[in-house]
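One chain of protein is taken out of this complex; the other chains stay put.
On to chain A.
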């Protein structure tokens, strides 16, 4: 993640998750970065997969689409394991993404020093100041809808800890969350873990909490080694 990159932590994590998933399934693809991707996406959801004239948005929809075409990473799993995997995905998507949104948009120092610059980086002045302001207002409304607006940084840290603890327990000493073979949950987990470990933010407490769970860190290094360092 470069400093002049527009993608925000959770968007970057989702993009990385989709890339990891496609690499896991060995499907060919190439990656394009566009400054106006949230407008190209018909429903504003990122990332966006384009196959000929079909546009698929979001991690889950892409996984479903690939599944419908007959490519799947979950054929070896029992129904209970699939349900567990879905629960993990849901936890990462809802809880962890909200934690990341909170840090980026609610925490003033992070907003001023990172989010604002990064989000506005693809626009010329005065849009580079106006658009982050408008986006912040929208995200804060979303957080308020989830009753997250009154939370303190410590409470948000606890939520993050809860997610990491659950995922760490699930992983244990296994290679992947559900055993020796990767699933889409692993792709999503890797996307978020890698982003949290590598991102440089003024606020370090989420990363510090993550460092307590050494098996998650090991998992991230392992997946990176296997799918991105060849």
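To be clear about the criterion, a contact is a pair of C-beta atoms (placed from the backbone, for glycine too) under 8 Å apart; a residue touches a chain by one contact, two chains touch by 3 or more; residues count from 1.
Keep this in mind: contacts and distances are computed from a predicted model.
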Going by UniProt, what is the name of the one chain that was not included in the view, given "CRE-GOP-3 protein", "Small ribosomal subunit protein mS29", "Eukaryotic mitochondrial regulator protein-domain-containing protein" or "Trafficking protein particle complex subunit"?
"CRE-GOP-3 protein"
Hidden partner chain, touching residue among A:45, A:117 or A:131
A:131
For the chain that got dropped from the picture, name the residues of chain A it touches.
34-36, 38-40, 42, 50, 53, 55, 123-124, 127, 131
